[in-house]
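A single protein chain has been removed from this complex, and every other one stays in its place.
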Amino acid sequence: MIIILKAGVAEADAKQLLEKIEGLGLKPLYMPGVERTVLGAIGDERILASLHLDSDPRVDELKPILSSYKLVSRELNPIDSHVMLGNHAVGGERFTVIAGPCGVESKEQLFSVADMIKQQGEAVALRGGAFKPRTSPYSFQGLGEEGLKLLQQAKQRTGLPIVSEVIDANDVELMAQYVDCFQIGTRNMQNYRLLEAVGKQQIPVLLKRGMSATIEELLLAAEYIVNSGNPNVILCERGIRTFETATRNTLDLNAVAYLKQKTHLPVLVDPSHGTGVRELIAPLSYAAAAVGADGIIVESHLNPCEALSDGHQALDAEQYAALLDGLRPFVHAAGKLL
Amino acid sequence: MIIILKAGVAEADAKQLLEKIEGLGLKPLYMPGVERTVLGAIGDERILASLHLDSDPRVDELKPILSSYKLVSRELNPIDSHVMLGNHAVGGERFTVIAGPCGVESKEQLFSVADMIKQQGEAVALRGGAFKPRTSPYSFQGLGEEGLKLLQQAKQRTGLPIVSEVIDANDVELMAQYVDCFQIGTRNMQNYRLLEAVGKQQIPVLLKRGMSATIEELLLAAEYIVNSGNPNVILCERGIRTFETATRNTLDLNAVAYLKQKTHLPVLVDPSHGTGVRELIAPLSYAAAAVGADGIIVESHLNPCEALSDGHQALDAEQYAALLDGLRPFVHAAGKLL
Amino acid sequence: MIIILKAGVAEADAKQLLEKIEGLGLKPLYMPGVERTVLGAIGDERILASLHLDSDPRVDELKPILSSYKLVSRELNPIDSHVMLGNHAVGGERFTVIAGPCGVESKEQLFSVADMIKQQGEAVALRGGAFKPRTSPYSFQGLGEEGLKLLQQAKQRTGLPIVSEVIDANDVELMAQYVDCFQIGTRNMQNYRLLEAVGKQQIPVLLKRGMSATIEELLLAAEYIVNSGNPNVILCERGIRTFETATRNTLDLNAVAYLKQKTHLPVLVDPSHGTGVRELIAPLSYAAAAVGADGIIVESHLNPCEALSDGHQALDAEQYAALLDGLRPFVHAAGKLL
Partner (left out) sequence: MIIILKAGVAEADAKQLLEKIEGLGLKPLYMPGVERTVLGAIGDERILASLHLDSDPRVDELKPILSSYKLVSRELNPIDSHVMLGNHAVGGERFTVIAGPCGVESKEQLFSVADMIKQQGEAVALRGGAFKPRTSPYSFQGLGEEGLKLLQQAKQRTGLPIVSEVIDANDVELMAQYVDCFQIGTRNMQNYRLLEAVGKQQIPVLLKRGMSATIEELLLAAEYIVNSGNPNVILCERGIRTFETATRNTLDLNAVAYLKQKTHLPVLVDPSHGTGVRELIAPLSYAAAAVGADGIIVESHLNPCEALSDGHQALDAEQYAALLDGLRPFVHAAGKLL
């Protein structure tokens, strides 16, 4: 930890801080400068929390040297983690495709999409929301447990494992009976109770980046889950909120490349929410493969015009088939299989 | 609702859409233009949801005419709502001051702050977190129910009603036994289960704006609570996330003035989180009073250097007293009492 | 144009506005609603500017139907434009690579980089700044005309056309003697005098997106140049400013895909500034090719550690060669040549 003192702090004050640092078993460093003094503390920075340096009026700024996440860091775990969805290893050499409708609306809707996705042959899991977090209280809120049962039947029908969003810690046990992978949505990335609850399961968790979360905050949210006991975390970039309004979100592919360097966890991309525009899903999927993502999760619907949520960003059967065809050469160029 | 069709959509398609609109009992309008055609639908726009126009490939853009919130809108309810905290009416002629530590850390810490706040005489409620949402799993997470019991004792001691953050729908009933006002924090503004759960109580709710939530999303989150049955909602601007890094957040006082025009709900400002810098709390509190806010909620601590969370933005006793003194003339200039 | 009136505007007022609209030769539309009235004006919306509707206190909101750019729009010009850099057609079937140092520092530095780039064989132009816009007045400001002369010599030496930044309208004529393509930097995207000045030349212009400019503002800036007489505009996405601080900017590849649909102008990507991190340049270059960009512009330097500006994002000879090798399969997957 580097500790920059305010201008004018007395030498005696600096020495007192150094003694406290030494008292905690860290190696102190004293750097008196022309305009201000800088202190250093070498060792495990987390011990320093007990000094409350960030509240000390003599301290101008703290500059941590180590990242605040550990378990998910590539520094400690240089080898790529694989998270199993059925027989498929997310993070492995085969590019992951997860597809399905935004929300489960009816048996007919779900089965028809599931059959189509199964038939196209590349998807390794079926996504679909039974509990929908919606900005307006007047929008479709999902079918609840009935939706989960339909998802279970769709799995029996197609063999595809199920990915579905969990929106409350209280639902985790119920959902654990039905789904093969929890999805934590963008609005819940910092719902710590929920993170801890899925952390107590061994079912994989697809953790979406908060729409205004920094990359470090995403990694810390993943750290919550792993620290609670569940190492099966898949990260997902789904677009961040910026000043640009032409697209619903700004897909941050910088973040994908950066994450692949900093963490051993697999990283997927959601081009449906990441753009919010049907016509942009294919090119951004290709870009996701090129930038090094481990896969994509896309929304599809046999009849997007009738979708109860987010139909404007869902692909119909033809568009979905075209996406897979267009995607293949980019996945191969990236040295992965599809 | 204004419906802008894509360039090149055939007249027959437009007519088909108009028939559907008419079929729902709305008045259709047809505006064939030089480059593209525009349709209109006059009447209750929410009925249109069943047409899924936003997913229709013929539709380029939908432009709603009415706001999507109703219950919290000033158009329907032009008179300012008052929300009672003990005997004090938030939103009334007396400027609201809520103060207390970020987190409840111990009986000694809480009581000493509470006594100081009581003694200063202007605060109408005591704030303090028993459940703390923290970015890192390794940070102090709050005392839980023990913290709630301490808050209850502090209330008995000082007579000040208690405001405390609820972070999970499951905790609502427990907390309802201890607190006089739920606080929904910035990370939970779109935790809809939580919004519905506090909506089933009659205890006031202080709803903080999400750090990247638009004003409309804040109003829709409030609509969830009111729509669930609880009209006692207090809004709180607490800073938004922008590119600026000199301050922790950017306090959006535009939003306060805008909210006062659009909604009848009271609006508070949190200058502690809104700036994240102790030295900026006083001037931004003055600005909050001037811009028309109904009050402020500030963090204070007898010994900020020892605070287990956010000490860098807490005011000590002297600073808190100075804040109140400095604030008074601005509250009076705004035509309110303090 | 759709004109939404404020709630409570009288019918007589609405009729008066409709008469004005009709008086300008546009077709007026009247849509009285339950809560508010909406007007329409069908025809060339630009004529409406003379009514100053956006300042009218009776008007709540204006919703233009047509985009405000014309000359650069794909609607009017569906065929991809090609802009010539020497013999190379930017926007054609061959992927464009432009490389070179951030700033021209000395004859030795420039020639060695230029020779290396020439030898690698894929670049079609050499970039290098003679006039450097720098955030701090104490940073290296470029060699000025001496730098331009060195660039001219580098061109004679290698045959590579020169791309160099122009930062002032007054310099346009001088630079026109030395360069084959003007670059307009991110801070000057809305320097309208400069846009008009390069618009009076026929030399190609590489127009970088402002770091907080919307896509529409970028297209309007391009419209300035084309409207002034110069159709040879190349757009360049170089990252936008967001809340994320792990990377210097957030490269917005959504914008590239979106631009390719909206405009006939070629679109390049600058992964050096777009990430600001050397290790991220290669993956984001691959993503740029995959998303449909017409090329990239990258910074390289034989000895990045000695660069006078932006060395942290420059590639050395080995990294540059590796980038080209890694890029090729993605360009081929995109159906282009390299």
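Lettered A, B and C in written order, each chain numbered from 1.
The rule is short, and it goes like this: a contact is a pair of C-beta atoms (placed from the backbone, for glycine too) under 8 Å apart; a residue touches a chain by one contact, two chains touch by 3 or more.
Quick caveat: nothing in here was measured; it's all calculated off a predicted structure.
> Can you tell me which of C:Leu110, C:Val291 or C:Ala307 touches the chain that was removed from the display?
C:Ala307
> What is the set of subunit B residues that contact the non-displayed chain in the whole complex?
Its contact residues with the unshown chain are 212, 214-216, 239-240, 242-247, 250-258, 260-261, 274-275, 277, 279-280, 283-284, 286-292, 329-330, 332-334.
> So that we can see where the missing chain sits, which residues of subunit C does it touch?
Subunit C touches the chain not shown through residues 46, 49, 52, 54-57, 68-69, 133-139, 141, 167-170, 187-188, 190-193, 211-212, 217, 220, 223-224, 227-228, 241, 278, 304-308, 310-312, 314.
> Could I get the residues of subunit A that touch the absent chain, sorted low to high?
Touch set of subunit A with respect to the missing chain: 2, 4, 7, 29, 31-36, 38, 40, 42-44, 63, 65-66, 75, 212, 241-243, 245.
The working rule: only the chains that are shown with their structure count from here on.
> Provide the C-alpha centroid distance between subunit A and subunit B, rounded to the nearest whole angstrom.
Each chain reduced to its C-alpha mean, subunit A and subunit B end up 26 Å apart.
> How many Å are there between the centre of subunit A and the centre of subunit C, using C-alpha atoms for each centre?
31
> Averaging only over C-alpha atoms, locate the centres of subunit B and subunit C and give their separation in whole Å.
The separation of the two C-alpha centroids amounts to 39 Å.
> If I count partner chains per residue in subunit B, which residues reach a count of at least 2?
212, 241
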